[in-house]
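With one protein chain held back, the other chains of the complex are shown just where they sit.
And now, chain A:
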Amino acid sequence: MSLQKPIMRGLLAKRLRFHLPIAFGIAITVALSYKFGVTEPRKKAYANFYKQYDAVKEFNAMREAGVFESVRPSGK
């Protein structure tokens, strides 16, 4: 009965081969999650907001609500 020779070399390389892909994978996943979870929805939200934005209608609504001080609501 003979013992198997223990592995004495390449331990760091083996560890790096295991951990580095996981490290980069997780980091890139986090970055892509932020990009597609926050960045792109924010860009779309702004684009959609201004696509359907009616400045005159919004201005009149704010005016009637009494938001402005330079313009009184139309009834007053």
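Convention: a residue touches a chain if its C-beta (ideal position, glycine included) is under 8 Å from a C-beta of that chain, and two chains touch if they have at least 3 such contacts; residues count from 1.
Here is the rule we go by: contacts and distances are computed from a predicted model.
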Name per UniProt, for the chain absent here [options: "dolichyl-diphosphooligosaccharide--protein glycotransferase", "Proteasome subunit beta", "Cytochrome c oxidase subunit 2" or "AP complex subunit sigma"]: "Cytochrome c oxidase subunit 2"
Chain A residues that touch the omitted chain in the full complex: 11-12, 15, 19, 22-24, 26-28, 30-31, 34-35, 38-39, 42-43, 46, 50, 53, 55-56, 58-59, 62, 67-71
